[in-house]
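First comes the structure, then the notes that go with it.
Only one protein chain is missing from this complex, and each of the others stays in its spot.
Let's look at chain A:
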Amino acid sequence: MSRPAFSLDRILNTSAAWALGLLWILPLAYAVWTAIHPAAFEARFVLTAPLTLENFVKAWQAAPFARYFLNTFLLVTMILACQFFLGTLAAYAFARFRFPGRSVLFALVLLQLLVMPDILIVENYKTMRMLDLVDTIPAIALPYIASGFGIFLLRQTFMTVPKELDEAARVEGASFMGILWKVYIPLAKPTYLAYGLVSVSHHWNNFLWPLIVTNSVETRPVTVGLSIFSAIDSGIEWSVINAATLMTSGPLLIAFLLFQRQFVQSFMRAGIK
């Protein structure tokens, strides 16, 4: 009795899901269309339109994108390395050590989830000026290297490590840093991967703080470079801007398409715990 209803239901659901999916991918598909066709086909959708890479070449030559990419690469690497280092030590302390002030300090770490450096731009800019770091890549990175989210995530993972493993290593004479290195970090590998992906995509895409604290080609990340490139609205064709737009999102997009499953699972893992 319920068989035909079920399949009608299924067809309706599938088509609705696809319709929304196509709608969702449309902006990106459109950007790809204009970027790989000559400017004349910006709004004319004919399948016979000639393909070209010229828009990418033009964009690449019109602004120092190579330098911007290098800056972004240095930035996300620096942030990730520091976040891993600081986060691991702090998470280990919270997960396995008892000391006075632990819960107060942990509450202060969690407070950063609400009071984020993204909002404290005015004071952080003053600090950077005081440290004479304005317009440097470390200035973009510094407010983010101690991440409340990262410490919390790693602490939750370290808490799940069985105490017996810890004790067994201790009996064998491992030092407390040795235990961290040989027991905790290897067991937390999936969390590191998940957190790493989230962190890299977050800081690759970050815009407001880098915009404020940089003002030269040597320090600007791609997001700021792109905004400057597309803000000069005189004379630059849409197809070239779209090519530049795709270029800046390209590495992340390609990485996402290649590692889609891991990416989605990473975001999930980073979110639940």
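As a working rule, a contact is a pair of C-beta atoms (placed from the backbone, for glycine too) under 8 Å apart; a residue touches a chain by one contact, two chains touch by 3 or more; residues count from 1.
Keep this in mind: contacts and distances are computed from a predicted model.
> Name the absent chain by its UniProt protein name; which of "Sugar ABC transporter permease", "RagB/SusD family nutrient uptake outer membrane protein", "Biotin carboxyl carrier protein of acetyl-CoA carboxylase" or "Mannosylglucosyl-3-phosphoglycerate phosphatase" is it?
Its UniProt record gives the name "Sugar ABC transporter permease".
> So one chain is hidden, and I want to know which residue out of A:Asn55, A:Asn71, A:Thr219 or A:Ser249 touches that hidden chain in the complete assembly.
From the options A:Asn55, A:Asn71, A:Thr219 or A:Ser249, the contact with the absent chain belongs to A:Ser249.
> Which of these touches the unseen chain: A:Leu75, A:Ile145, A:Ala169 or A:Ala188?
Of all options in A:Leu75, A:Ile145, A:Ala169 or A:Ala188, contact with the hidden chain holds for A:Ile145.
> Even though one chain is hidden, which residues of chain A still touch it in the full complex?
9, 13-14, 16-18, 20-22, 24-25, 27-28, 30-31, 34, 43, 85-87, 89-90, 92-94, 97-100, 102, 105, 108-109, 111-127, 142-146, 148, 151, 176, 201, 204-205, 207-208, 211-212, 222-223, 226-227, 230-231, 238, 241-242, 245-246, 248-249, 252-253, 256-257, 260, 263-264, 267-269, 271-272
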